[in-house]
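What follows is a structure written as structure tokens; I'll ask about it next.
All protein chains but one are shown in place.
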Amino acid sequence: MAKGKTPQGAISIKNVTKIYDPEGVHVVAMQDCSFDIAAREFAIIVGPSGCGKTTLLNAIAGFDGITSGEIFLDGELISSHQKQIKPNVDRMVVFQSGALFPWKTVMENVIYGPIVQGTMKKTEALARGRQMLNQVGLAGIEDKYPEELSSGIQRRVEILRALINEPRVVMLDEPFRGLDAVAKTVMHEFLVGVYCTSPRTMFFITHDLDEAIFLGDKVVIMTTRPARVKKIVTVDMPWPREHHIKTSKLYLDLKGEVLEAVHEEAKKAFQAGERELA
Amino acid sequence: MANRLKTALLNPQFYRAMTGIVLFLVLWQLLTGVLDLPRFKLLPNPISVIKEWFSFEPLSGRSLFTQEYYLDIAYSVVRVLIAFSLATVLGVGLGLIMGWNRIFYEFTFPIVEILRPMPPLSWIPLAVLVLPGVEVAVVYVTFIAGFFATVLNTLLGVYSIDKKYFLAARCLGSKPRHIFRNVVVPGALPFIFTGLQISMGVSWMSLVAGEIISGQRGLGYAIYEGYSMFQYNQVVCYMFTLGILGFISSAGIRAVGRKLMAWEASRRGA
Amino acid sequence: MGENGKGGLDTLPESVSSQHRPVAKMGYLQLKLFKRVFNLRTARGFLSVLIFLALWQLVVYVKVPYLQYLPYPRQVAASGMTAVASWQYWADWGLSLERIFVGFIAAQIIGIPLGLAMGISKVFKGFSFPLFEILRPIPPIAWIPLAILFWPTRELSIYFLVFIGAFFIIVINVLQGVSNISVSLKWAASSLGAKPKDIFWRILLPGSLPSIITGMTVGMGVTWNVLIAAEMIAGQGGLGRATWEAYTNGNIPLIVVGMVSIGLAGYLSSTLVRWFGEKAMPWNREV
Partner (left out) sequence: MTGNGQGRLSSGNFGEVRLDGVTKIYEKDDKRQTVLEDVNFLVERGKLTVLMGPTGCGKTVLINLIAGYEHPTAGSVYLDGAPVTGPGRDRLMVFQETALFPWMTVYSNVTFGCRVQGMADEVIKDKAEVILNKVGLFEFRDKYPTQLSGGMQRRAELARAMINDPKILIMDEPFRGLDAMTRELMQEFYVGLFEEIGRTNLFITHEIDEAIFLADKLFIMTYQPGRIKAEIEVDLPRPREFHMLASSRFMEIRNQALDLLYEEASKAFASGSKAAFDLVGALMASKDKCKRCE
């Protein structure tokens, strides 16, 4: 594997199956799910709740194993029934409700990775951190605690905390959920900017279809449980993505197509959900 | 500081509080001093208590201006501090390790759970007999009271930490020791300080009982001695002294807590 | 910031954890912990009790300094057997339990309405809470001399001491419970046409029930402490007294038997309160 830190990050998922067995209740979360993500591709995963999006993320990140099938990262096996590579900086996760350490300041959070791994000396890490914060216009908040910042800014600091480690894959689990309309558009611009400056493979879970098409090179639509790939919609629009594409005909057609598929699955999941609770 | 006092003086709460306290004192004086009620007249009345507390030559030999008074306080405060710091160090340490390491928890928790319901004061007879000297026994009993409260709350603190912080730390390449120092300890701090508050309260309670029963110098002993020598004013003075010391110690813990958990303050201040 | 901005409760109440976020999960976590302990007890608990006994046996056998005066587990068991067989042992149990429940129930009957009143009317709280906060830090056992002085009979003064032990805790918990009821519940009720009495009986009381139960559970723990001290100092009969007399007669195994019995009695009464809590709040049960 070329250790030259040139970001590769090609992921290939081969008929992954995941069966949960809490207290003997046999739940097939994912069944024969297969798809590939090219190196440095911005992949979006959409689908009804409980369709295994997070199961996939946990398997790739190394938080949880899979029942059968294999997952490769640049040709190297990282997850299968027997083998499960431990989480490391190559596969960084940005959590849904944000996981900045509330007891550390913004700078302490950003440089946590390099310091703990010993890949950078303190002074070097501080300089790199400050440079990254300036680059995205967040200079001046180095010594603030996460709780003092808006959720939009916390989300951006968490993404920087991930990127400073130069990961091969960045996985985001509905990172912009709960932000209001304006904050979301701001986050999209931020993410496009950061992705453009140093592109790397993105594994982005979301329910917001505008976000999916605006950011994605490829939108993978999952079925309801047991989850597998229902449809893959490729979005070939130029980078860096600009807001005015949202009124283009191509954009609207893609959105209609994805909306159709997702809504169908959501209905199925809803009936199943209600029955379960009854 | 000045404007905080100013706003305090202006708002009605302050006056209601004062009236409440003054009413209580007047009622107390009426019941014990003025009226001639069967049981009540045995009790010391506020005026005599205050006179005793502030006099230069108190009948009981103990007032704000006598050396005895401060000696008693010193005895009790030293004992509480020793017991409290022991309970904190051992309690927090044990609680963190139990919360962090599954196997250690499996074996130690049931033992803790067996000993915990035992009221600390039931240890007194055994402690006095087994431990060398009464002083150690009193400190031991005070320690036991605080120890269990601290262990349990520290344990709850570790369990209260959201799983995502552990996952995030591992993702960022932390080794177990990093996770312990950067996630477990800070994450459990709010609960630990809850435990310390409770532990301080319970320690004072056990100390007083320990001093009364084991007949050693200190505020608890002085209260009982005051009773047996019919110096009831002294008993009430010492009760309020204990109250004030209890308040100061928990205020102290809160202050340390606020400083240590600066990020907490920002959450409350935001 | 989901902080409940209400109630100036900055002095930390005896039992209730302080104001910041973890307090909301306190009840739930304890329940989770209690559940975990329960199934652990059946499986591994027994094993570690054996370890505890083995350790105890070893410590005494090897004559560890100071601990060599401890009796062997066997001796304690024997003395326990004789005690259990004797009528006096159960009489002490009965007396202690009676003292606990009279004092404890009195504290709830007076404490709960007072806590509710403070939580509902700001004016009343303005008058009474500062005074309450002055008396609260005084350790209950410091009340012994005044209690003996004031109350005509010994039993009454012990009831009073037990009352003091539980009273301050229940008032603080109820006050915390009432002030934490979210305002949207009160607004929703008043919009739906609820009159003040409806709001009290159907919203405020049930809403503060979880805190009342917490106050009772913690209060029970404290009252046993107070009772033991009161019995040892001024009591006649009761488990505390029995343990103290075992001490004065130098019968160490009986002391340990006394301690174990007190521990058991304390645990049983706390479980009784927790069971009562579970019954009183069907909606609170783990789903």
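Chains: A, B and C, in written order; residue numbering restarts at 1 for each.
Simple rule for what comes next: a residue touches a chain if its C-beta (ideal position, glycine included) is under 8 Å from a C-beta of that chain, and two chains touch if they have at least 3 such contacts.
Since the model is a prediction, treat every value here as computed from it, not as a measurement.
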Among A:R40, A:R161 or A:R225, which residue is in contact with the omitted chain in the full complex? A:R40
Any idea which of C:S190, C:N251 or C:T271 touches the chain not displayed? C:S190
Sort through A:L56, A:L149, A:V170 or A:I221 and give me the one touching the missing partner chain. A:L149
Quick one: say which of C:Q57, C:S182 or C:N249 touches the chain that got left out. C:S182
In the full complex, which residues of subunit C touch the absent chain? 182, 184-185, 187-195, 198, 202-203, 206-207, 209, 281-284, 287
Those residues of subunit A that touch the unshown chain are 40, 48-49, 136-138, 148-153, 156, 174, 177-183, 185-187, 189-190, 192-193, 195-199, 207-210, 238-240, 246-247, 252-253, 255-256, 259-260, 263, 266-267, 269-270, 273-274, 277-278
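The working rule: only the chains that are shown with their structure count from here on.
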Given which chains touch which, is the overall layout a line, a ring, a star, complete, or other? line
Chain centre separation (subunit B, subunit C; CA means) in Å: 17
Separation of subunit A from subunit B, taking each centre as the mean of its C-alpha atoms, in whole Å: 49
For subunit C, write out the residues touching at least two other chains, lowest number first. 1
Find every residue in subunit B that makes contact with two or more other chains and list them. 267, 270
Within the complex, subunit B is touched by subunit C residues 1, 3, 10-12, 14-15, 17-23, 25-26, 29-30, 32-33, 37, 40-41, 44-45, 48-49, 51-52, 66-67, 69-70, 123, 126-131, 134-146, 148-152, 221-222, 224-226, 228-229, 232-233, 240, 243-244, 246-247, 250, 252, 255-256, 258-260, 262-264, 266-267, 270
Going by the contact rule set out above, which residues of subunit B touch subunit A in the complex? 162, 164-165, 167-175, 178, 182-183, 186-187, 189, 261-263, 266-267, 269-270
Sites on subunit B touched by subunit C in the complex: 12-13, 16-17, 19-21, 23-24, 39-40, 42-43, 106-111, 113-115, 117-126, 128-132, 145, 153, 155-157, 159-160, 190-191, 193-194, 197-198, 201-202, 204-209, 212-213, 219-220, 223-224, 226-227, 232, 235-236, 238-240, 242-247, 250-251, 253-254, 264, 267-268, 270
